[in-house]
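Excerpt of the complex: some chains, original placement.
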């Protein structure tokens, strides 16, 4: 249960940074050499490597956040992530592989709440000082219709 | 992990009382001197103290349920809460502070299911006899558009 507990805690912290916290904390959930990709279920199934969003180190993730802040596009409290419990696929002393389902709800000012996205995280975690860090996260969105203006991290 | 486990169990029991159980059990998840407030993310951010719903003891919560029952407004099976895993912010021997994301789905008879609310619980729990009781719950709704006829507990 060590992996399950460490990963559960990391997931909670991750979505809190995006939904309610300090968005600059988001890249801190990754290792320096982390790989991050957002893709569609259809592309993932067909083995297509391209992703809607793609980064192969933490600096790129930080750049992305800076760009969002400068463009003044990112609005906190505008999204709400709900995650299922992580499924641990492989567990070692120093890390684990897991899958986690998610849905994201979008809140548009005074207007209605709508379902923005659903999918799953395919994750590789490493455990450092009692903390689970993402070495790799592939975000597989269920719908092929990903907003090309997609700005927030998933 | 003690706090995490106690709080997870308390959260499950709390939403069960509202969605499926005996609604009179809802106030039993609070201490006698509990503080309960429903507010919006916008008001919360600006530090405004007012809430849409507000109570500073358990008796007020019980009164609220009685009023709902008398007015025959409360419909069981009409809402479904889905909660994320609690994030423990501070853990002591006798209590803990935590945050938990939620979404609430509304079911309208034969009609469609719609997203009613999303947000997060800002909680202070005390542990009494191996049970986590809410000493304080601030429900921060993401949308500023809270139904003024809002009757069910969140």
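Think of it as A and B in the order they're written, each chain with its own count starting at 1.
Please note the rule applied: a contact is a pair of C-beta atoms (placed from the backbone, for glycine too) under 8 Å apart; a residue touches a chain by one contact, two chains touch by 3 or more.
Not measured: the values here are computed from a predicted model.
Asker: Note that 2 identical chains are shown, then give how many the whole complex contains.
Answerer: Assembly-level count of identical protein chains is 3.
Heads up, the rule we're going with is that only the chains that are shown with their structure count from here on.
Asker: Using Cα averages as centroids, what's the distance between chain A and chain B in whole Å?
Answerer: 27
Asker: Contact residues on chain A for chain B in the complex?
Answerer: Touching chain B: residues 5, 8-9, 11-13, 15-16, 19-20, 77-78, 80-83, 85, 105, 107, 109-115 of chain A.
Asker: Show which residues of chain B lie in contact with chain A when the two form their complex.
Answerer: For this pair, the touching residues of chain B are 1, 4, 41-42, 45, 82, 84-87, 99, 101, 103, 115-120, 142-145.
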